[in-house]
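The complex is shown incomplete by one protein chain, all other protein chains being positioned as in the whole.
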Amino acid sequence: MSSTAATPINQLSMSEQLQRLQNKAISSVELVDATLAAIETHDGSVGAFLQVYPEQARAQAASFDERRARGETVPSLAGLPIAIKDNMCRTGDTVTCASRMLHNYRPPYTAGAIERLERAGAIVVGRTNLDEFAMGSSGENSAVQLTRNPWDLERTPGGSSSGSAASVAARYVSGSLGSDTGGSIRQPAGLCGVVGLKPTYGRVSRYGLIAFASSLDQIGPLATDVTGAAILLEAISGHDPRDSTSVDVPVPSYSQLVQQPLAGLRVGFCPAHFSEGLDQEVAQTIRQALTLYRQLGAEVKEIALPHADYSVAAYYLIAPSEASSNLSRYDGIHYGYRSDKFENLADLYAASRGEGFGPEVKRRIMLGTYALSAGYYDQYYARALKVRRLIRRDYDEAFQEVDVIAGPVAPTTAFRLGEKNNDPLAMYLSDIYTIGTNLAGIPAISLPAGYSKSGLPIGLQLQGPAFEEIKLLQAAYMFEQAAGVLERKPGMVGG
Amino acid sequence: MSYDVIIGLEVHVQLQTQTKVFCGCSTAFNPQAPNTQTCPTCLGLPGALPVLNKKAFELAVQTAMGLNCEIPLFTKWDRKQYFYPDLPKGYQISQYDLPFSRNGHLDIPPATDGDTPIRVRILRAHLEEDAGKNLHDESGRGAGSMIDLNRAGTPLVEIVTEPDLRNAMSARRFLEELRLLLVYLGVSDCNMQEGSLRCDANVNLHVHGPDGTKIPTPIVEVKNLNSFRFTEQAIEFEVARQWEQYQKTGQTIHDAPKVTRGFDPDRGMTYALREKEEAADYRYFPDPDLVPVTVTEEQLSLWRSRLVESPASRRERFRQEYGLSLYDAQVILDQGVLFADYFEQVASQTKDGKQAANWLTQEVQRVLNDRRWTLTEFPFPAPALGHLLSLVSTKKITGKSAKDVFNLLVEGDEPEVVTSETIDATIAERGLALVEDTGAIDMAIADVIGRNPKAVQDFRSGKQAAAGALIGQVMKAVKGADPQSVRERLLKQLEG
Partner (left out) sequence: MSLSAKDVEKVARLARLRLNETDIEQYAAQLSQILDYAAILEAVETEGVEPMVHAIELANVWREDEILTSLPRQQALQNSPAQDGKHFVVPQILDAS
């Protein structure tokens, strides 16, 4: 454990960084430089970033410093370096989704969440790696590079927000943005020992988020601690009239409310979350977490989610169906990769898409195309949507009984790179605890709960009712304070 | 052997909105500046999202109400998936199983007085986005095709009829009535040159078998007919072709799938479009980026109450209330809703529909055409014309004088707006008021007879025409005399 004084400023928590910026104890240029230096030192081995914007970030930092020096009022996150997943559009950037298909794609507009982030004064230092088009649970589906888990470089950081989780775990930045369609923020957060939050569907604008599965996708924050996640969530939340599925409800001041004590908390747990495939060490850590909640005065009780066992099957029909449609736009005509191996127009499509997409993306497009095709729609897609409603009802009923549902994020700790590469179903099943959240549209948070004997992080997931992110944050903060999990950092950054 | 012709139409109508159906780009027709009316949404860029244009939905509902359709309280948006360069998302946002309207009808008006209208049932009408435009290299040697996405995302209502049409002429007349309705409702400009109204025709034959059965031949869909005449020609051609085909091959609907054909207006022929390898599988599913639309009965009745009167209803009223012939009623209706309104104002003021119709279709239209005026620029408001015509019917002035006054008052570059007062003043100024002083008229007649012994001689020897010249002279002498009464009095004196 290193003393605070010796901690490099990029490794401070987001609230500390903001406080010091505000007090002018540090400058934004210093903070950005520390971030860039850490990336320079470690990212050769971690591989979290696809793009870094050193000049732009320094220039923005300098401008905030000047404004502060002049005594101007600056926005709440002014000068704070943040990493974003490379599936969110920003004018002037190249946005690749870690796909050959978009290797040179420059969007002429900026995503709603990024606009809010930048309006709040955050500085985008770079774009992070992901499974191609956010499809995957290990980051290995990136067509560009591997991202490694800062806790063990031979292991996966999880996915699909691999780089966003790894960049926070490696303490380059105190927070980042990811996107979560079936667990893509929470699972890598869990495997990387950081906090990740999937907001209620409609809480954060999807405008400018490159779609994987539109009815499930949601942008959310990752941070070293719960307070950081609350600060970032507050910055990016809110109604966006450009997204028809964005919900117009007020945004609570998460950053102010997160540390408020929570009385009378009711924590549920579900036997389905302790199923067969769950690693024993993970199970034990989650049980300990429940015990801790009890000790903290919460009521802990069993609830039922009768359709939880069907969530993976429903998800892997719904998500690929939507994806097969969303990814039809990559046709080599208007933007993106165009093959040169074609004789005619029909060829151009098939060749460009065949070469431009990686194997997992093609697998899901095939699966979704099949599930929507004539004769199979009712059997697969429509049935999955009905099961989805039953899953949602389960949650509605459970939340009559409890405020949050606690359970594991993933069945195991970070697995070895390459371990599940040839078994897509096994990979899909690693999302078993996170997927229900997306199907139901509810929010969930993943936070460090402990460590395995081999020193790998184990995540705790809390799920809550729609638009009750504040309850999740408060319950998570309460645990975080009591469990003492924040003290550990990956060895590579001095933990 | 004989056969029945079975025709169903699918009509795509562009709605008259300022902006596209799911984004804020202009819908203005602008082929000179390709790809200048696009944004991330209508370009289908990654991450861009659609938001429904409220006006487009309202115009669509008005269209369906005009077609007497049911409007369900719930409707949603679906993706129809196929790959084509003018479709940048790889799917079209359309409506599949729950369109916003269904089960309506539109009557083809009778062709002549005494005929009955023909009812054509409307299966459904749904709202969807248009695709862009493909421009083909005309040189024919492989420069490729060019894509303009200005039109992509323009709101369309697709109207699908039941196969209730029985000949090419009815199909054309159906389209004409549909166009008139849409223009009256103000939902579309129906500009066919700009592609605002396009039609696909599904055609086949029901051949009468020897035992009285009817044998349906394979259905042919003739795509993208962009004029009424082409639609009629294409159907006529298809009927002949399919009959010939049936006689040659005996193929029925069970032997061959539906095929699509194009129409070549230069040769007046349809031609086979290249068949796809397999039947289209559009993989429709609900668009997760768009939310459903729900309406209430109250909302629907409010909209229904605001709906303008249909041409069919007006046509009937013009015949009943104003005694017009079908032909006259149609001539007036065809001039548009403002003209029909104008007619009604004049006719209800003068209580003489026939007179108003004659004036409108002759004097008024002539001036509008000559001066290239729209009715809003026309300086003769309906109450003024009503006043003028009333003066004629109450014999205060002659029809001839009325025309003179009318022409006088619309002369000049920017004539002032005519009122009853200006009309009266003009009549007074020119002394056009009918002279009822029979003494003055008789004196003038006697004078003219005295001065024209030759003409009097001619008349008396049987040349009726000679009276005309004499009447003209009397009329000149007595301004504002009623020619009818002058004629009667002159004849009396000549004969007497």
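So that you can tell them apart, the chains are marked A and B in the order they are listed, and the count of residues begins at 1 in each.
Criterion: a residue touches a chain if its C-beta (ideal position, glycine included) is under 8 Å from a C-beta of that chain, and two chains touch if they have at least 3 such contacts.
Computed from a prediction, not measured in an experiment: that's the story for all the values here.
Engineer: Just to verify: which one of A:F274, A:Y370 or A:Y451 makes contact with the chain not shown?
Structural biologist: A:Y370
Engineer: Would you mind spotting which of A:E30, A:E355 or A:E401 touches the chain that isn't drawn?
Structural biologist: Per the contact definition at the top, the residue touching the missing chain is A:E355.
Engineer: Out of A:G182, A:P221, A:G336 or A:G464, point to the residue that touches the absent chain in the complete complex.
Structural biologist: A:G336
Engineer: List the chain A residues touching the unshown chain?
Structural biologist: Chain A touches the missing chain through residues 104-106, 108, 200-202, 215-216, 241, 244-245, 247, 307, 309-310, 312-314, 316-317, 324, 331-338, 342, 344-351, 353-355, 357, 359, 362-363, 365-367, 369-370, 373, 380, 382-390, 392, 424-425, 428, 438-441, 466.
Engineer: Suppose we count only contacts with the excluded chain; which residues of chain B make the list?
Structural biologist: So the residues of chain B touching the missing chain come out as 17-19, 23-26, 33-40, 43, 51-57, 76, 83-85, 134-137, 142-149, 223, 260, 262, 273-278, 281, 283, 286, 288, 290-294.
Convention: only the chains that are shown with their structure count from here on.
Engineer: Would you mind pulling out the distance in Å between where the CA atoms of chain A average out and where those of chain B do?
Structural biologist: Computed value for the inter-centroid distance: 58 Å.
Engineer: Which chain A residues qualify as touching chain B in the complex?
Structural biologist: Per the touch definition, chain A meets chain B at residues 87-89, 95, 97, 102, 105, 107-109, 111, 206-211, 213-215, 241-245, 321-322, 324-325, 327-331, 333-335, 345, 349, 369, 372-374, 377, 381.
Engineer: Would you pull the chain B residues touching chain A in the complex into a rising list?
Structural biologist: Listed in rising order, the residues are 40, 43-52, 79, 81, 83, 85, 88-91, 147, 149, 281, 283-285, 288-291.
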